[in-house]
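Other chains dropped; remaining ones untouched in position.
Chain naming follows the written order as A and B, and within any one chain the residues start at number 1.
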Amino acid sequence: MTATGEEMHALVERLYPLCRSITGDGVRATLAIIGEHLPLQVHEVPTGTQVLDWTVPQEWNIRDAYVADTAGNRVVDFAASNLHVLGYSVPVSATMSLSELRPHLHTLADHPAWVPYRTSYYTPEWGFCLAQKTLDALPDGEYEVRVDSTLADGHLTYAEHVVPGQVADEVIVSCHVCHPSLANDNLAGIAVATFLAGSLAEQTPYYTYRFLFAPGTIGAITWLARNAEAVRRVKHGLVLACAGDRGQLTYKQSRQGDAEIDRVMRHVLLASERPHRMTEFTPYGYDERQFCSPGFNLGVGSLSRTPYAGYPEYHTSADNPDFVCPAAMADTLAVCQEVFAVLDRNRRYVNLRPHGEPQLGRRGLYDSLGGRSDAKQAEMAMLWVLSLSDGDHSLLDIAERSGLSFDTIAAAAGALHGSGLVQA
Amino acid sequence: MTATGEEMHALVERLYPLCRSITGDGVRATLAIIGEHLPLQVHEVPTGTQVLDWTVPQEWNIRDAYVADTAGNRVVDFAASNLHVLGYSVPVSATMSLSELRPHLHTLADHPAWVPYRTSYYTPEWGFCLAQKTLDALPDGEYEVRVDSTLADGHLTYAEHVVPGQVADEVIVSCHVCHPSLANDNLAGIAVATFLAGSLAEQTPYYTYRFLFAPGTIGAITWLARNAEAVRRVKHGLVLACAGDRGQLTYKQSRQGDAEIDRVMRHVLLASERPHRMTEFTPYGYDERQFCSPGFNLGVGSLSRTPYAGYPEYHTSADNPDFVCPAAMADTLAVCQEVFAVLDRNRRYVNLRPHGEPQLGRRGLYDSLGGRSDAKQAEMAMLWVLSLSDGDHSLLDIAERSGLSFDTIAAAAGALHGSGLVQA
């Protein structure tokens, strides 16, 4: 696990310098690197495509950008950090006074050494982000201002990876890939999703698992618009974001609030005795906003460590690879694996001998289950499964009602299924 | 508001001396004075009319009543206070010893200076109410006893005032007008209802508001019996009683317990941070008993300050105009106005773009809403309204779920409605 944590951190570091946005070559380069770990199906959706209530915007690419003083020194330089440029800046090439420039400069007064992250996707605008202390040190005078970007018809790019399951019903795992040099938000989520997909592919899970790497909001909306069939198959889902900081885990419930993924997550987090927070759904945050919009209302929750906007480094240059740690990412990954291990086995069985107890003894269901106190617990688990397998109770319900572990209950259901006493 | 409190108190003082009962000229005189504030439709229902399980009784009127000693001194005198006569006393004119008289005398041993209020509507009886200390001071001997009353076929009188709304669905506000010289029970309720009606008439509310000024029990039953059509239109209602004493507010829930009026009242009382009590429905109290009887089961609660029978002055001469105060009546009125302001706007909207979030930006729904943190809150409110406007959630539900104020949510719904994103 530690090794996996280090591998995920290495992926974060490798992806960190790329200049991602909601469209453009930075997204393509990111998907190419993820593609080295997982086979990806990459989709290119043309500018102007209608997607639900939205329209795919023009594609944005940038080569260079800077503010230079009259001596030609770059006082703000895209080459040093892609955060320096307002996302989706239109091209500009001009010379202007500092006072003319000021309305286009964004800083963080509270954190004078940090560079903020800002965008203007749908309102044509240009601008620079810089440290307050850099701004404070700029003398009045003329500056050369240049943004060498293009905003032109092109494509919105996203990718999918599907782990085929025994049934067509799907679990969707989604993470946004539109943020530039920000590590926790969301390279850590991308890394956890990538390694989670890899570990699922080693099994044949019950559900089909679909991993979605797409730009936030417009990417999720594009996927939802183009995949009406798949959307109908989605039974559960998880949005991964802010998955690598040192804070405790936070699970934000789906809009339904008691969706199966919500109940499984609660069970796993409680059973594992990890410190954690469960929060109710709010219509703000990441792409759970789209999956849980009332027309879809999917059972999709969101797993983070410190949640959305909950830490000072959020959307600043301080959210760098040092801010995320291998152990935290490994822990997030482990929870995902535990959750999907429960979700994937959580079915409703029906007791086929529901009148009185079936005679377990003559079916060898006492002795076949090993040591003394284990055998007693296995017997209790079988009685619980028989008692509650009326079509209304899932194995998770039975585990919670009985106080026995999900694994014990699932094993009992398996033994009873093997003896023909229950059917799924 | 203070001015309104004083005006309501002046109305209480003016109505106080009148000898009201469940029928008779005292009720007519009371309605005439209310009619100076509000146009009233006065109804006269003949004695003997069948109303549900009851029959309208004979009309009672009284001109004089006293107990006089042999010297002709009136030791108990109706002219001093109408409480001195047992309500609905049959006529009597006799001379008798104190011991013969005693079974007809009612006092309060616990409060020897107070005169109790007693009635005998449906069992023919005569009697006097007096202070215990007055009784104790009476020497043995002969007394002249006279009740100059008439109990004869006539009418039961009640009145209505209707504030027309945008829809025919009704809110009923009811107060009993049958008590003689008792200020809190129920002249304060009458005064609050009168001024509430006046303030509603200045707007065009959504609901039609019907104010009912009627004698307790038999009056409500008579109205229910004669207005089957209107009863079907009543969606919400409030009984006003004991509305002016200095105690904290008490809201008694409807029999339904979770009727919309119950939820709105709870929300307003909590949001306003007024000290208050919420109590469950009991089949005792005021005319909510009739409106909430199982055959009607209307969403009608009851608002009081100190509730029914909850104060020592209840149904005694100590419930006089000094017992009620202008500020308390003004506060009761204000709560009613706040409650109806919420109730009147509390509708269920349906998101017309429920698949994903609609693009608010291109509709100008970010900037159009004023200052910085206001704008952020307005945006959150719009996202909440969009998320929960699935036909199952009212604006009150959304306010409670989001933690935002009802006004903020209602404003967001209005903005979204203006952009065609939701419909009622």
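To be clear about the criterion, a residue touches a chain if its C-beta (ideal position, glycine included) is under 8 Å from a C-beta of that chain, and two chains touch if they have at least 3 such contacts.
Given the structure is predicted, the values throughout are model-derived calculations rather than measurements.
Engineer: For this file, in which 2 copies are placed, how many copies does the full complex count?
Structural biologist: Copies in the complete complex: 3.
We take it that only the chains that are shown with their structure count from here on.
Engineer: Only C-alpha atoms count here: how many degrees separate subunit A from subunit B in terms of the superposing rotation, rounded to the nearest 5?
Structural biologist: 120
Engineer: Need the CA-centroid distance for the pair subunit A / subunit B, whole Å please.
Structural biologist: Centres of subunit A and subunit B (C-alpha means) sit 56 Å apart.
Engineer: Help me check something: in the complex, which residues belonging to subunit A touch subunit B?
Structural biologist: 52-54, 122-123, 217, 220-221, 224-225, 255, 282-284, 289-290, 292-297
Engineer: Help me check something: in the complex, which residues belonging to subunit B touch subunit A?
Structural biologist: Residues 351, 353-359, 361-362, 380, 383-384, 386-390, 402.
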